[in-house]
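All protein chains but one are shown at their positions in the complex.
The chains carry the letters A, B and C, assigned in the order they are written, with residues numbered from 1 in each.
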Amino acid sequence: MKIVAHFEIPYYQILNEAQELVADLPSFAKDPAHLIRLYRLMVLNRLFDAKAIALQRTGKLGTYPSTLGQEAAFVGMGDALSKNDVIVPYYRDVGILIQRGVKLSEILLYWGGDERGNAFANKENFPYSVPVGSQPLHAAGVATAFKIRKEKRAVLTVCGDGGTSEGDFYEAMNVAGVWKLPVVFAVCNNQWAISVPRSEQTAAQTLAQKAIAAGFSGEQVDGNDVIAVRDRVTLALEKAREKSEPTLIEIICYRQNDHTTADDAKRYEKAKVREQEWEKEPIARLRRYLESIKAWSEKEEKELQVTSEAEIEKSVAEYLATPLAPLENMFDYLYATLPESLEEQRELLKQWGNTHG
Amino acid sequence: MKIVAHFEIPYYQILNEAQELVADLPSFAKDPAHLIRLYRLMVLNRLFDAKAIALQRTGKLGTYPSTLGQEAAFVGMGDALSKNDVIVPYYRDVGILIQRGVKLSEILLYWGGDERGNAFANKENFPYSVPVGSQPLHAAGVATAFKIRKEKRAVLTVCGDGGTSEGDFYEAMNVAGVWKLPVVFAVCNNQWAISVPRSEQTAAQTLAQKAIAAGFSGEQVDGNDVIAVRDRVTLALEKAREKSEPTLIEIICYRQNDHTTADDAKRYEKAKVREQEWEKEPIARLRRYLESIKAWSEKEEKELQVTSEAEIEKSVAEYLATPLAPLENMFDYLYATLPESLEEQRELLKQWGNTHG
Amino acid sequence: MAEITLVEAVDLALAYEMQADPSVVILGEDIAKNGGVFRATQGLLDKFGPDRVRDTPLAESMIGGLAIGMAIEGLKPVAEFQFMGFLYPALDQIINHAARIRNRTRGHLSCPVVFRAPFGSGIHAPEHHSESTEALLAHIPGLRVVIPSSPVRAYGLLLASIRDPDPVIFLEPSRLYRFAKQEVEDNGKALPLDKCFTLREGKDITLVTWGAMIKETMAAAEVIVKEGIDVEIIDVATLKPLDMETILSSVEKTGRCVIIHEAPKTGGVGADISAQIAEKALLSLKAPVMRITGYDTIVPYARLEKYYIPSVPQIVDAIKKTMEFA
Partner (left out) sequence: MAEITLVEAVDLALAYEMQADPSVVILGEDIAKNGGVFRATQGLLDKFGPDRVRDTPLAESMIGGLAIGMAIEGLKPVAEFQFMGFLYPALDQIINHAARIRNRTRGHLSCPVVFRAPFGSGIHAPEHHSESTEALLAHIPGLRVVIPSSPVRAYGLLLASIRDPDPVIFLEPSRLYRFAKQEVEDNGKALPLDKCFTLREGKDITLVTWGAMIKETMAAAEVIVKEGIDVEIIDVATLKPLDMETILSSVEKTGRCVIIHEAPKTGGVGADISAQIAEKALLSLKAPVMRITGYDTIVPYARLEKYYIPSVPQIVDAIKKTMEFA
């Protein structure tokens, strides 16, 4: 017997739960203004989240998946992206999309049940993807296009811990490895796939090690540490752009709410665990750090709350004022040009459209 | 940064290409009679293979996938199985099936295009599976049944190097890991998936390391060393039976023929490489070893050739004498009981059956 | 005897058969501790324990292939896909293996599996939660496709499906999960598969439907009966194999037929029913068979989805047009 291969999985953290710097600050993080920008985005994300849930509870929004407690993961990833990169998200990535030119009102429109919420102005952003684990393949396809066209661009795709069980996730990593594609696979490990805990999803000690199956490197990062997330994803995207090499990053966080507004986590989750995990939550952590370096004050905090709320209210108003799309839109974007054979049905829809309760 | 997990992939070999014992002989291999049995099976496998190809070339058999050079892998696996274990094969496993009570004539019938070739007497054997990578999931299902019924039995499933790229392969390993299923995944790495070489299939340095993604152990074994194959698969099956733990075994061998009789490897394979690999082939290796320990002679070899040929000829005769099945069989095994609505079609078939060229 | 909903009837049938037959095992995403996202498996984990009520990793092809292996090895797995739109990754396992293992082995192996999935639109869920692609499955030889449309039929047909020795796709109209309650006797009696249910006898026109469209069809019938038209209503229930006998003899009696389904028109199961009527009862027809169906479009997101579903006035209109055809 001889050993023919061996592998290691690293874990990265910079600002720990006790607001201590446990590693050198990356250069971006030495600029308080940059950290404040991230902080503002996380707060906006959290307030938006609360608002969306309130809208859902009052019947003004459809099913909505909260990102409570996961703001650092998404905001950190979003900030790591360069303008020319492409994001292929799943359905919990508010914190990324708002940094890609997607409007809050569009996000509401989407969860309100309107396809126009996906008609982003920046045409290269992918919309939310609902079938779990299916979108990493699209990211690999985009990365293939970049590679063929010799463009120095990278793709970031995100899925959840549950998503890593899907064959598509693995197939995407495998082709990314063997074709050396400029793509970063981020797994937002919030410990739950609806009611199924991480421990019942896979026997792998880390999700990061799934990259070993595809022949490239995987790593874990503290998902409550926005500095570390931003740093590791930035480096991985650079590696993708410069060396055309994929990376898997497992972002460890905790889902601090029901799976979606249609779920009731009390059926399966221990309140105690959630409380313990809350100790690590990312916003308070960064705020205390900013305060400790005198970069943030109570007054700024209050202003931020006010301006964020105002921005959110404005987008809610915009959303609520959006009239129904014409019914015929059902047909209008099915093909580039409506096939003749469908014209009859389109007429039928116009005829019968208003007979529905 | 801290390291949170690390992994190693071992490689096993006992009888190397120079007929040297590079590790201790497992106890079964200390019995020359046992080794002779394996040798006989490998020779039978090889001669059968040649015969099948000859039949195909003369229009008496359909497409056939040769196992030339891979006999140790299959014969070793077949010998490792216990009577109560279940085998879930792919389509190149002659060497296993002949040890599970499947008749050579049945194997010919199958490749001759007759479903009755799959109607094995031992009902728990699975038939050949054509959709690459799909059958490991069935093995996981069988293992789940054993586990639920608390039976101390194991399942062995086999696929090729190409098969490891399919999502199903990964999904099967993942559930086997997390449910601790008594299943052994064997990958017959013959370096090719039709025309695609192992290096273009995945960037993983070994296929064995794919198990790391599922949280259990993987290993490589010299697939030209029937002793090592038999040993490692036996141990893995024992582990499955006793501890209900899965294992991935990458059996490294080389496809010494076209992918199937429908393929022409000259289009993509260097003759040189094949010749070099032939130096390692398993039958000569074991024969020389047996001769070196005075357990085998020229005379016995000749007898073996004669008896094997006779056995094969008998099965060929049986196969060729098998009349067409009744056409209505198309309907007779579709459901346990033919639904009334299909009776009309079954009659139609009888009526029109004989109008075909 | 309690009044229960369709989803409760599913749960009840599962509990009954798990009690009666130790080889019945259920599996799927979130079906154990959470009792299923619609609660169709509520309480079963507590009753039957984690060996027989299994939350799976999130992988549908796996659910398909694993259940097939279990079934071939002698269990009777009932596997849930969380929504029909998430069954597609398992189509390969279903088409290439579940439907064929008996035929492939000339009856030596078989695959008594049930694949359950909620289906259909109208529940204001996100994209992919509103599929009605039963026609894909109804085209595959070797499968049964069963769709209940009431609590009583959900109970009896699910029992029959589990007991059936071959693979059954059991599609539950999510729009009807909690629509209406019905008294269901928990007596373990199965209803026949491969048979249509005639819900109302009538002599003027045959309405053929299944799944959630039963709701609008019944409502339309109520309107139309008041106008003196005597409708016969057939719930197809088992879409494959199709009991054309019941449909044909009804159409031979009435001479008129409207087929109503939610799936897109083109390639929907209604096409086959209509084609068979045209082949076998052409001379009985007093009017063309009309199909009132979903459009050949993707089911819209929640804000527009109701406009996708055929409406009661639309069905009423089709019945009238068919009656007036001379």
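The rule is simple: a contact is a pair of C-beta atoms (placed from the backbone, for glycine too) under 8 Å apart; a residue touches a chain by one contact, two chains touch by 3 or more.
The shown structure was predicted, so the numbers you read here are calculated from the model rather than taken from an experiment.
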| item | value |
| --- | --- |
| Candidate in contact with the missing chain, chosen from B:Gly76, B:Pro89, B:Gly141 or B:Gly163 | B:Gly163 |
| Sole residue of C:Tyr88, C:Phe115, C:Tyr155 or C:Tyr307 that reaches the chain not shown, by the stated touch rule | C:Tyr88 |
| Residue among A:Asp49, A:Asp79, A:Asp93 or A:Asp168 touching the omitted chain | A:Asp168 |
| Which residue of B:Val4, B:Leu304 or B:Ala325 touches the chain not shown here | B:Ala325 |
| Touch list for chain C against the chain that is not drawn | 61, 85, 88-89, 91-92, 95-96, 99-100, 103-104, 127-128, 133, 135-136, 138-142, 240-242, 263-264, 266-272, 274-280, 282, 285, 287-291, 295-298 |
| Hidden partner interface residues of chain A, rising order | 86, 88, 115-116, 118-120, 123-124, 126-127, 129, 131, 134, 136-148, 167-168, 171-172, 174-175, 178-179, 329, 332-336, 339-342 |
| Absent chain, residues of chain B that touch it | 62-63, 91, 110-115, 130-133, 162-163, 165-168, 193-196, 200-202, 262-263, 267-268, 324-325, 327, 329-331, 334, 342, 345, 348-349, 352-353, 355-357 |
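One rule holds for everything that comes next: only the chains that are shown with their structure count from here on.
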| item | value |
| --- | --- |
| Relative to chain B, chain with the most remote C-alpha centre | A |
| Chain A and chain C, separation of their C-alpha mean positions in angstrom | 36 |
| Residue numbers of chain B (touch at least two other chains) | 167-168, 171, 174, 178 |
| Of all residues in chain C, the ones touching two or more other chains | 57, 59, 61-62 |
